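First, the structure itself, so that you have it in front of you.
Every protein chain of the complex appears in place save one, which is left out.
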Amino acid sequence: MIKTKQADLSRRKFLATTGAAGVATLASPAILRAAGSPIKIGMPTILSGRVAILGETASVGAKMAVDTFNAAGGIDGRMVELVIRDSKGKPDEAAKVTRDLLSSDGCALILNGEASGGTFAVHEVVRDTKTYCMHTISETSALTADPANRAPWVFRSARQGIHDAISGGLYASQLAKAGATRWATCSPDYAYGRDTTAEFMEFLAVFAPEVELVGETWPKIFQPDYTENITNLLNFAPDALYSCLWGGDLVAFFDQSSLYGLFDQFQTVAVNMGDVPVLEAIKNLPSGIHSGNRYHKDIPDTDANEAWNTSFRESGQLPTNWAWQTYTGAQFVLEALKETKGETGHEKLADATRGRTIDSPFGVNGTVTLREADNTLVDYAIGYGQTVSEAPHMEGFQPTGWDVIADHEADWMKRKNYL
Amino acid sequence: MLNIDALMNCFGNSACLVTQSATGLIIGMLLFLVASGVTLIFGVLHVVNFAHGAFYMIGAYAAYSAYGVTGNYYLSVLAGAVAAAIVGVLFERLAISRVYKENLLMQLLVCYAFVLICDDAVKIIWGAEYLAMGIPSEFRVPPLRIAGGVVPPFYLFLAGSALAVAILSVILIRYSRFGKIVRAAAENATMVSVLGIRVPLYFAALFGLGCALAGMAGALAAPVRSLTPGMGLSILIESFIVTVIGGMGSIPGALLAAILLGFTRSFGSVGFPLFVDGAMFLMMVVILVFRPQGLLGERMVR
Partner (left out) sequence: MNLAHPFVRAAGLALVCFVLLIVLALVYPGTWLLDTLTGLFASGLLVMSLHLLVGYTGLVSFGHAAYFASGGYIFGMFLQTPDIVAAFGAWSVPVATLLALLGTGLFALVVGLICARLSEIYFAFLTLAFQMLLVSVIQGLVQYTGGDQGLMGGIPRPEFLGLDMVQVKDRFVFSAFLFLAGVLVIRLVTLSSLGATLRMVRDNEVRTAFLGVNTYRVKVLAFTIAGAVAGLGGVILAILTSAAYPEWAGWAVSGEAIFTIMLGGLHSFYGPLVGVVVMRFINDVTLIYTTHTDLAKGVAILFVVLVLRRGILDWIIDLRAARRGRKEDDNVSRALSKAGKEAEDAAS
């Protein structure tokens, strides 16, 4: 258990400042009890292994939200405590850790910081045990879109793959109209990579029917050497390449591809290129790579976002897409807890969460909403732009309107028989 | 699953043929460098070094740090090899040497423990984030075109140095005084020590040499890999496949198997992209069943 040190400090500070004035109020037994026992939120996430950066930045995001909440007085003086556990990125371990958080650590609800594989494991546990849960990382569309997976007390504060696919397809169709009709893909060979790539190509075809898929290559996740995939791409000789490789894999693929001069030969759309650690890890970042926004301090270009970026970097970590999603998830959970006055019954909390809109540095209009129909996040900043070699590494950002996304998402759900 | 047309097209097209063959050799050479360390240690000391991937990782991280300080790629490769050798000698003296006489299980456990400790230590020292060293400026040049095929100069350098170093170490073991003493000591340690030679030091040096090969491979490849704790695992698995297919203890066997594997990867990704990994394991199964000593290995007596 990594208790948030800052949370303890701020709790102590809070008690010190209010303590003297509040002796009379504290004497009342109900409040004494309330102030004495913090509400525990369990957070399974990945803190070791190759994607430890996911859990580390997500934890910082969650702690930021909880610390701010506690410093502002919590729920009428009752504090919230975050209990973070490492699942090592294994789905079965994620299920076990979640059960332990609920049964032995006394956590009343789950703020899930697992990647897609682990998320489905956690999802089974919270459905089985009827526990209120906020998924904050998994972008897999089926998690909330497929009615078979839905549970009314489970939410998602992350991007949804299909939103990115619509945005990306729309953006890439401009490249197709400009002549790039022969496309190839190079994405990691696991569920996220396959689904995301299929969804992107599906919408690219919707917006630009003339596009043709000339070849695909599927490196394994965490593959160290992409040489055979790169030379295969050379053989396909496409006009444009789509890839949803991410993190360290994307960095390695990029460095290795530049040896073959790959990016001089065709346009590249790499949705996860815009993640801050990737942009900062790649030395000599080439210009003109098309990418989604992930997290960026200038998207949306507001003071609130800039301030969040500055305060996040004080942790010593770089702000990631995972970080803002978990921060947002924690905000929703805390707002809901405030409304139920600290009651943690799954139905009560779910009613307080469903359809809620909160102020957010990441919203297109300063707010984000958990959509009532399918418990998933909407109205966050979404769109595509191009890399430039100097900081802030991104320019020409084209946001996608949420009315456009909603229309195409509805069509997609009909095609999938999800409605 | 099978795409024979694409494979045949590739064979009929000089650009594709050259590119994919070069790819096979490049992948193979780097594998060979790592695997030659495994097979060297096994061949002489009869220890299966399951911790070999950790030394690959140590080499890469040490090179990363050295490159940050010196900005010189060649010095950082040297630093990677030296760092791996030092840690290797320490590991041999403190842990492995105590289980030379124990069974395979004990050796496996000590190595397993070492890998766990190393991965966490790297995380504590360098952080859990992936690191990228970046390609040295002298290699940031357009790729060569050979008969329509594409070959990056950096990979030519990589493959060349890997081959050269591995061959040098074979010569060292076969023909130098050092090599002769170590091999004699492995046969009969008591006899050699009676001659006034400090056998444990020679064993430690040989173990260090094997680790240095892994460390150098890690350092050589560092510019085009993302460095993460646990990066040694996949390279460990592949180098074991190479070692087993080539024959435990046989360096020419490792060379042959590494090239075989390299070509399986490069042409497999054209002809049967979804079964490349499966094909490698299948090759290992077939070899173990029909020729357990490997392609060029000698039959071991128990």
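Remarks
Just so it is clear, A and B label the chains in written order, and each chain counts residues from 1 on its own.
The rule we apply is simple: a residue touches a chain if its C-beta (ideal position, glycine included) is under 8 Å from a C-beta of that chain, and two chains touch if they have at least 3 such contacts.
This one's a predicted model, so the numbers in the text were calculated from it and none came from an experiment.
Only one of A:Phe69, A:Phe120 or A:Tyr242 touches the absent chain when the whole complex is considered: A:Phe120. Within the whole complex, the absent chain has one touching residue among A:Ala71, A:Ala191, A:Ala205 or A:Val388, and that is A:Ala191.
The missing chain, though absent from the display, is touched by one residue of A:Arg99, A:Arg182 or A:Arg354; that residue is A:Arg99. By the touch rule set out above, chain A reaches the unshown chain at residues 1-2, 47-48, 52, 85-86, 88, 90-92, 95-96, 99-100, 103-104, 116-117, 120-121, 124, 127-128, 148-149, 190-191, 194, 221. Residues of chain B that touch the chain left out of view are 48, 95, 98-99, 104-106, 108-110, 112-117, 119-121, 123-124, 237, 240, 244, 248, 274-275, 277-278, 281-282, 284-285, 288-289, 292, 302.
The rule we apply is simple: only the chains that are shown with their structure count from here on.
Those residues of chain B whose C-beta lies close enough to touch chain A in the complex are 10, 15-16, 19-20, 23, 26-27, 30, 120, 123, 128-135, 139-140, 142-143, 150, 152, 154-155, 221, 223-231, 234-235, 265-266, 268-270, 273-274, 276-277.
Within the complex formed with chain B, the residues of chain A that make contact are 47-50, 52-53, 56, 189, 217-218, 220, 222-225, 227-229, 231-232, 234-235, 247-249, 251-252, 255-256, 258-261, 277, 281-284, 318.
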